[in-house]
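Every protein chain but one is kept in place in this view of the complex.
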Amino acid sequence: MILIWFILIPAAAGLLAWPVGRKSPLAARWLCLAAMVATLALGGWLWAATPDHDAAQGHWLAQFRAPWIPQWGAQINLRLDGLSLLLVLLTGLLGVMAVLCSWSEIHDRVGLFHLNLMWMLAGLMGVFLALDLFLFYFFFELMLVPLYFLIAIWGHEHRRYAAVKFFIFTQVSGLFMLAGILALYFIHGRQHGGDYTFDYVRLLGTSMSPTSAWLIMGTFFLAFAVKLPAVPVHTWLPDAHTEAPTAGSVILAGVLLKVGAYGLLRFLVPLFPAAARDFAPAAQVLGVAGILYGAIMAFAQRDLKRLVAYSSISHMGFVLLGVFSWNSLAMAGAMVVILAHGVSTGALFILAGQVQERTGTRDLDRLGGLWETAPRMGGVAMLFALASLGLPGLGNFIGEFLVLAGTFQASPVLTVVAAGGMVASAIYALWLVQRIFHGPNRESWRLGDLNAREGLMYAALVAAIVWIGLYPRAFLDTFKPAGQWLREMSGTGVGGSTGVPPVEVRSLLGTKPSVNTGETPVLPGNSEGRP
Amino acid sequence: MASISVESGLILSAVLFGLGLIGVLARRNILFILLSIEIMLNAAGLAFVVAGSAWQDESPTVAASAAATEPTTSVGGYKESTVPQADGQVMFFFVLTMAAAEVSVGLALVLRMHSQAGSLDADALSRMRG
Amino acid sequence: MRQLLWLIPALPLAGFVILALAGRAMPRRAVAAVAVLALGLACALAVGVGVEFVAQGSATQWTSPADGQSPVPAYAWRQSLWQWVGVDGFKSDVVLRLDSLSLVFVLVITFVGAMIVLYSTGFMWGDDGYSRFFAYMNLFVAMMLTLVLAGDLLLLYLGWEGVGLCSFLLIGFWYKDPANARAARKAFIVTRLGDTAFAIGLFLLFTRLGTLDVQEVLSRAAAQWPAGSTLATAAALLLLGGAIGKSAQLPLQTWLPDAMAGPTPVSALIHAATMVTAGVYLIARMHVLYRLAPQVQLLVGIIGGATLVYAGLSALTQTDLKRALAYSTISQIGYMFLALGVGAWSAGIFHFVTHAFFKSLLFLAAGVIIQRLHEEHDIFRMGGLLRRMPLVFWTFLAGAASLAALPLVTAGYYSKDLILSEAWSSNKLLWSAGVLGAFITALYSFRLVGVIFFGQEKTAPRGRTPAVMALPLVVLAVLAVAAGFINVPPLLGGWPGLTRLLEWTLPSAGIHHDVAAEIGSSLAVALTTLAGVAVAWLVYVRKPAWSEAIVRPGLRRLVWRWWNAGWGFDWLYDRLFVRPFVGLARLNRDDFIDSFFDSVAWTSRQTHRALSLTQNGQLRWYAMVMALGAILALGVAIFI
Amino acid sequence: METVFYISAAIAVLSTLMVVTRRNAVHALLYLIVSLLAVAVILFVLGGPMVAVLEVIVYAGAIMVLFVFVIIVLNIGHEAVRQERQWLRPGNWIGPALLTGVLAAELVYILAGRAAGVASGEQVSPAALGASLFGPYVLGVEMASLLLLAALVGAYHLGRRTTTRQEQGSDGIDKR
Partner (left out) sequence: MSWNWTMADAQALLPLMVVSAAAVVVLLVLACCRRAGVAGILPAGETPATRIGAVLTVIALAAALALLPVAGAAAPRSVTFLVIVDGYGLFFAGLLLSACIAVALLGHSYFRQETSAGGEFYVLLLLAAAGAMTLVFSRHFASFFLGLEILSVSLYALAAYNRASLAGLEAGVKYLVLAASSASFLLLGMAFVYAKTGTMDLGRLAQLLNAAPQPALVTVGLLLIMVGVGFKLALVPFHLWTADVYQGAPAAVTAFIATVSKGAMFALLMRYLVGVNFTLQYPLLAVLTAVAVGSMFVGNLLALRQENVKRLLAYSSIAQLGYLLVTLLAAGPGGRELAIRAAGGFLAAYFIATLGAFGVVSLLSSPQREAESFDDYRGLAWRHPVLAGVLAAMLLSLAGIPLTVGFIGKFYVLAAGVNANLAALVAAMVINSGIGLYYYLRLAIALFTPSRAEPPPRVAIHPAGAAVLAVLTVLLVAVGVYPQPLLRLLAAVVAL
């Protein structure tokens, strides 16, 4: 029952913040902060206590169901499992950060700003909880409008171009996915004698001809690839990030990109197991391309936020690689990358925002030598740059290591190329930090170092990234049942695979050396052994 | 009565219709355009009467019985009674009323055009574009 | 004491945390105190743990097994702290493992670390980033200890990257000068290449053997992989890649000379004593893997041999004191690789121990010289310091002698002699490379002594060496001379204690002990060393004119400049990798994929303009289009 | 009967052609009246006496008179003819003629030989027409009346010349 609160609290706070903001902006800020802290606390409590977790619900931790449009078979069906819980927590955390970091940055129309921000967060919560495809699409689209207005009204120089580009990219790909959902809806309906429903669990088992499976999966993949972003359709991200206000960038990078990853994990592979298996090699190549292309492009940028934006493209390449390896290791790795990237890139964007706030520019050629005036900020920047290049002991490394380890079984060559990404990320991450903080202070910037509020923010983020780095078990155990269930669902998909005998891919625990030397494109390491 | 084939009637109305259309497309004086429209409508009215004459009448009341009955005759077949259907001419009647109505409003606009826009040139009224 | 094993890396880590958070607020004295205390305590604790470990271990281990059959299982202490990564297919814990190999490393690291930190409290006194320096130094020692004590390869990788990070931070310590920042970046990226190879090796090991626990990996590898199998070779090669990167061997050695941009104590600790030998430790730790892949072990030897000759010749031509010492370090590590290559495992580690002492001594002495000569780095601008800095002279001489391996007197001799004598019995070619290297080493070490301390004085040194810097010099000088006695070969009437200790974990050198060969080899080494010293003395002290002769234009000048530039590797890599990467990046800055989407937007704008031309407001045109529409529709109906 | 149909058809086509090409409005009107009378004859031949009469009275009579009335009010006599000269350059005949030629050709191609049936030649007496009009088509008649009402009100509103003060004021602005 508590699931609906995850959506209602931010939404209500947003609505309240608008009129309140008119009178006193500060009250609006505190209201939204309180709302987000409450949401985060709710998530934390749910995580810690996992109340009323009876076996009947299987691995679902909580559930909320209400009729919505019986005519179409759509209902408000929110369910929470390990995967969604972690993403809800990430959204909560970054939501608090977003409100905090826009404390000193946003001064005009504060009420409207917080309305948009809160509604975006409510939309995001909705996306991660919705188990009904129509409801999922509803929230998938709903979160775009507030972000559009956030970028278009409070953004920087070319904000309108970036906002429209972002909106059209996501909207068109989203609509293709809607067509895909409808196709699935009708195929399922016709197959099961008129049982037309958008319920994810019931849609899972629909068997369909390979061509239609490929087509529908293609639409889903397009929508999630744009959101991820995967390489060929990524060009909206740098513009959107560069022009968005700090809070917008934090949420955009921290959580909005994860919707694509969440979609791949939750919807794409379980709904179309056979098609996903055939598509896996191509998607992995795309992932690796994303890693390298993102890293090289990041190095080339002269704008601070564009550099960090391209770095997130590189990190998301790992997620794509991990998801399509579809074994317990790679999926856990993808999950950790999602969390760690959310925290580290969120922090980098808050930092970028502060640098821009203090110096008024994002141009790296003009920045330099800030360490002596703002050493604490330099230290924090160094730490998060190291996190983003995958230093062990910080969150990203665990994720990247698990993803690469998981992918290694299927395609060693691809893993080696992807590992090149680790070197490339080192190049741009170090170059970024040294460019801003080391070197001569050309324009002799005199900046105020971090104040208490900012210190608090960074303390929380540093704690989070180190926690993921040194004690990831807490997150991995939460994700395990969800990952297990997803693999079972995709395992029981389309009947016998193309005549290949179920390759006894020994589970990774056994001592027998792995028979699968990667020649048949069976989804590797599917530890359940079923192709 | 020597029989006039429907086909020639329709061809005539098509030709008249074409001429009317040329008038609308070619002339720049709004009056001539209205005249050409009258020609086109008249041609259409003629076509209706010609079509009506081809179909013998199975008394319209029967045809228009309460529920829409199934089609009584196959397409294009003759019917036994000899009176030609009145439907075509009723339609002509309605076309006539429409033509009259349209002319009256048209000429009212022509008068306003003359007083406000100064000339009767159709292209004078092409200020809204793009 | 066994339970306190985790405290050894934890103490420096605590030092780092204290200095990083509150360092700025503390007075300099307090900062120095915290730094030295942290390392001192760690060193004391290490000694205590070491003593207890050796005592307990000797009961089972000391009776060295008859040669040939499988060794008695290594005696080790294991302390698991918490489960780090636990996915249902893969379990990796944060576990510390102390065995004789890691004990040796821990002792050396903590002791040399303490000395250097003590020294740098004086050296860095004038610097404004005082607390930041010691924070980084403490972090480095903590990371190095984690690397050495790691019982799980993943934890080892954490330490591995940690030390890489600290070397980056410390090289770029004086961040104002962009050259330092570039050197730091270069160091990190080149080592990162090696680390990536190492990571891929980990993936291979983990996917094929199912675990990353060091002991587990070695036992399963031995059980499942036949000698010479492709998997073993691949794993060994990948780990070798990592080792080459970190230990600056060919072909990934270009970063070490540039790393001298950092403060001298950093060079002493990281780029001489500890970090650069991490590769040696890794190969020694995974010795089972390398014995399963003999060709790779040979390759290690070959790389060692080639690097020692290459680096020696380069060191010969350096004018910058620190760069000369850097190349000398590369050369000495070449010796260790050679030792591991020929299977002389404990000899290699012994050379690490002695090298740590005399090389850090040389660097610290160089630091004093440079500081007192108004930051003068060029040795030919120094000279005649014999009288002005007697203490520095004697300590520098002890170090140089040990480096040159003066027979019987210095520790360097014993370790180098042990390596070469065992190399002699297994690979003649490598042995000859070693001997050639010995000659070159002697030549360049005494070239330094001659040029710096003899001849007439070019720049007058200022001030005097503070006590806190002098003490470490003396201690290390003593060790540089005396350290050899812990492992005197039986031939010379000594008891090879260290080798026995190391043979608890590492395989013993092998069975062929024909005494004649050993004597012959050590005689040859001694003679070549003395010849080298003599030549150096002749050229650089007696006849300074000859040293100019060498650099006169013509072929000799060309070769000299080629060697000086590190055989042109830097130039090659710059052309081969750096320029294309930067060029490609700059070329595609605006993301050509974006231009595709912009073109879509452009075409739609153009169609908009074209279509709005059709809306020209003319009534007749509208009617014309309508008629055209009708015609087209009819055309479709009739003809198609 | 056959010949009467063809003769009057020819007259109708010719006079319509003349209507479209005349420069002088009054001449065009007169030609149109001739054409309408010819069509009335055809209607009579096809068995629609009532319709033919209506064509003459309403079409030729009322509508054409309206046109004449407008021409008189606007007295667009001779100077309109001069204007027509530069409006009616032969150049702008080609486009419409071509288009309409193709359209007429398509229609004729369709009609030639396909329209089955022959005009019965029987007369539809006015009584029958009336019965049908006020029988099933009574709703149609009502709607026709609504149509005329709409035209009436529309024409009244548009035609009102009494421009009150506002309008003059606003006239200026709107001469965009």
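Going in written order, the chains are labelled A, B, C and D, and every chain counts its residues from 1.
Here, a residue touches a chain if its C-beta (ideal position, glycine included) is under 8 Å from a C-beta of that chain, and two chains touch if they have at least 3 such contacts.
For clarity, every value in this text was computed on a predicted model and none was experimentally measured.
> Taking the complete complex into account, which shown chains does the hidden chain touch?
Touched by the chain not displayed, across the whole complex: A, B, C, D.
> For the chain that got dropped from the picture, name the residues of subunit A it touches.
Against the missing chain, subunit A presents residues 68-72, 137-139, 141-142, 144-145, 148-149, 152-153, 160, 163-164, 167-168, 171-172, 175-176, 178-179, 182-183, 185-186, 215.
> In terms of residues, what is the contact footprint of the unshown chain on subunit C?
That gives, for subunit C, the contact residues 604-605, 607-608, 611-612, 614-615, 617, 619, 621-623, 625-626, 628-630, 632-634, 636-638, 640.
> For the chain that got dropped from the picture, name the residues of subunit B it touches.
Spelled out for subunit B, the touching residues are 6, 10, 13-14, 17, 20-21, 24, 30, 33-34, 37, 40-41, 43-45, 47-48, 50-52, 54-55, 59-61, 63-64, 66-68, 70-71, 73, 75-76, 85, 87-88, 90-91, 94-95, 98, 101-102, 105-106, 109, 112-113, 116-117, 122, 125-130.
As a working rule, only the chains that are shown with their structure count from here on.
> Identify the chain whose mean C-alpha position lies nearest to the mean of all protein C-alpha atoms shown.
Central by C-alpha mean position: chain A.
> Distance-wise, how many Å sit between the C-alpha centres of subunit A and subunit C, to the nearest whole number?
Centre-to-centre distance between subunit A and subunit C: 38 Å.
> CA centre of subunit A versus CA centre of subunit B: separation in Å?
66
> Report the inter-centroid distance (CA atoms only) between subunit B and subunit C in whole Å.
Taking the mean C-alpha position of each chain, the two centres sit 98 Å apart.
> Which residues belonging to subunit C are in contact with no fewer than two other chains?
Within subunit C, residues 624, 627 contact more than one other chain.
> Please output the residue numbers of subunit D that touch at least 2 other chains, ranges allowed.
Counting only residues that touch two or more other chains, subunit D contributes 95-96, 99-100, 103, 107.
> Can you check the complex and tell me which residues of subunit C touch subunit A?
20, 24, 82-90, 94, 154, 157-158, 160-162, 165, 168, 172, 175-176, 178, 181, 184-185, 188-189, 192-193, 195-196, 199-200, 202-204, 206-208, 210, 220, 224, 581-582, 584-586, 588-589, 591, 593-594, 597
> Show which residues of subunit C lie in contact with subunit D when the two form their complex.
624, 627-628, 630-631, 634-635, 638
> For subunit C, which residues count as touching subunit B in their complex?
Those in contact with subunit B are residues 612, 615-620, 623-624, 627.
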